[in-house]
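One protein chain omitted, others in place.
On to chain A.
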Amino acid sequence: MSLVSTHTTLLQDYRLKVRSYDEVLDRNGALKPHWQLLFAALEKLGIKEVGVRNQEIITKLQENGVTYSVYESSDGLNRPWQLDPIPFLIHQSEWQEIAKGLRQRAELLNLILQDLYGPQTLVKEKVIPPELVYDNTGFLRACHDVKLAGRHQLVKYAVDMARGPDGRMWVLDNRTQAPSGAGYTLENRTVMSKVLPDLAENLFVRRLSPFYLSTQQALARNYGKGKEDLTIVYLTPGPNNETYFEHAYLAAYYGYILAQGDDLLVRGGNVWLKSIEGLRKVDIILRRIDDDFSDPLELRSDSRLGVPGLLHAIRMGKVAVINPPGTGLLENNAFMAFMHNASRHLLGQELILPSVATWWCGQVKEQNFVLDNLEQLIVKKVNRHRDNRSIYGHQLSDAQLDQLKREIRANPTQYVAQEEVSFSTTPAYVDGTIEPRFAALRAYLIGTENGYEVMPGGLTRSSPEAGRFTFSNQYGGISKDTWIVGDEVEHAQEHIVLPTSTQYRKASSLPSRSADNLFWVGRYGERVLATNAFINIVLNALNIHQNYGGQNEHIAWLLRSLTHLTLTYPGFVVDGEAEATLLENPIRELNDLVLNVKRAGSIGSSVERFLRAIKSVRDQWNPEIWRAIDLVEGSLVRIKTLKKEQADHRAIQKDLDRLYGRMFTFYGTVSETMSRDNAYYLLKSGKLIERILSRVSVIRSSFAFRNPEYVENELLEALLNYHHLLGRFRNTYRSQITLSAALDMVLMEANSPYALAYQFDALGRCLDRLPGSQERLNNAQKAVLEATAKIKLANVVELCEYDEESNFRKNLDDLMGEITALTFTASESISNLYFSHVAIQSSFFGGGNPSDKHEV
């Protein structure tokens, strides 16, 4: 029995801390068996090991780039997603009842939606007050005839729940527009099963994947019109949205195309995706933008996230948008007060799941009750708004209570009040111990042809502070994996229907905007590397000069080349005294070129743009690549902190070396793991174009004018170094470096990746693989072919010729000028061929502008 006594320690400790009703206990105060099993598993691991695993979770989530952005946070974007190593457990037998109640709620809300955008019997028969429709910012008049085919208008639905004092799960809130969290839920499960597989022992946790599969199948079957090759778009507001991570994550998981509003257009009543193969007809849109942003023509005219004409396309039945715009109607808080009546009226049933008692102040009796009991209530505005937070009566001073009462009396219809219920706490891992914390569970449903299906699990969020009941991720809530546990292995899901052929699309379309971003991932990535490599060469030259002295003319040339390369004028391209001062102490300007994130052309700035482009196409990266991206991000953080100290250049050089290696890790992972498809070739094209431009720039700025031999020798060595050809040169020539020999190598080498001939060959091959390049050469291919020929046909001896008087090497300068121009032409042609060029969208609202009215 020694086993039992050790098992009870963690649990006993925990039970001592429990202050209110807790998840581990049933209504009689007895320990629930499944929690006992979990604690036994925790015990077996030991709390120290749980801490270690917790750290692993943090690392894993960070490596996978799982983030949640917080509005108005000081660092702007992304905060890491937080996952508690201790899951939230519900037994299968209880869950079945809950699921039944959730399905009933879904059916009910679906009927309410159809009624209120239709005959409005609920209003006419006085079941709900008309304010719930007309004083509801979610009621969109333009959507009264926007209908989805089939039995569901509400297809995706999420419910927030918590366990009430009676031991049952209570409904707290409805999410009906574009519920968030299902992607994080999946990622939580993925991470948990990797990091803490031992916890699930003997618990028979229900799998989540069947639910996601059902979602996929329901969409294809109900809205695919029997088509084989469906185009399904996951419509995101973009990388600045707080849950962008999961948009990309779910799009990639489902195999849908992640797109933003301006990737889509309406033509002929259809919605089209602007892809690099041209326009592709869209069948289904899974929407993550809010109702009122989805069509600037008929809804919010200032929306830049939606698709003009989308409502028209839905009305024409040409596209299914899930959920259809207008469903946000149900998110109005006043509905909570009328759910029972609506259920009796529409379903003829009592609600299975209880909800928090809610009073709408638009009714006299209810208003009086609320005013009399304000101290015990939570007050909310009926219309949701990001700025509206719940007001807890007991936290208010007398003056504040009076103020609130005045506000309620002045606008009673705008307020609801809810009973402040004490919900259950659940075990949470906090600073090395297990503590009770309030928690709420978000459950997910999907409408299928057989009715609603409930995800066997969900997203549990626990409060970051003891004794508080707030979970929103915006306010630091911590998520938990949610386990529906049974007593035996589940069989029911064994006969999973495999995805039909519709799930396997032959070629995934690449939206033009994504193509654009991928190209710039390549360009900025290579810009980081090119600048990094050249600064390194400059710093080495400075170090040698510092140690051994000697002439420093070549350093001046290198510094000027750096300014030309990074286009950070005036930089080192100055005359006279200014030049002398700068050369005396170039470190300050060099530091700035590394650290000043605000300065275009600096390494910091290029890294930042590189990462921004990467994040705009986050569905394109697999976990291995994400790990490399995370490393680069670490370098950016370092660059930003270095700025504050007065960094010496050796420290900077060390960080540059690290960044250099990390960028190559990224390249390597991309090259070893990415499919050779359009995305890959666009990234590579961007990389090659930038590489060509950076090399040509240095050749031109260093050698367009002839220098004395002792200077030129240093510059040649730097050049060969920059092209990774110094070793090869020495092996081949074993003699003094000459310009003609060096040029022969950096221009003509067909097998050296930094030689121009090699790069143009590679660029040509990339372009051949991209769409629309088969029958005739496109403009990009033509430019590359011409540049390739010019390089390969160049006569290096002629290139080295110079004017005796001016020392100007006209042939070399001309050739480099032409190559630069052709490379820019190729870049622009790629852009014209494949990227969307979004003209500015403007809305107008006129034709009857008052200034045009002139009657009296």
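Things to note:
The working rule: a residue touches a chain if its C-beta (ideal position, glycine included) is under 8 Å from a C-beta of that chain, and two chains touch if they have at least 3 such contacts; residues count from 1.
Just so it is clear, contacts and distances are computed from a predicted model.
One chain of the complex is hidden; its UniProt record names it "Transglutaminase-like domain-containing protein", one of "Small RNA 2'-O-methyltransferase", "ABC transporter permease", "Transglutaminase-like domain-containing protein" or "Glycerol-3-phosphate binding protein".
Residue-wise, the contact with the chain that is not shown comes from A:297, picked out of A:213, A:297, A:430 or A:748. For the chain left out of this panel, the touching residue among A:97, A:145 or A:402 is A:145.
Mapped onto chain A, contacts with the missing chain fall at residues 120, 123-124, 126, 129-131, 134-135, 141-142, 144-145, 265-269, 296-298, 301, 308-309, 312, 315-316, 838-856.
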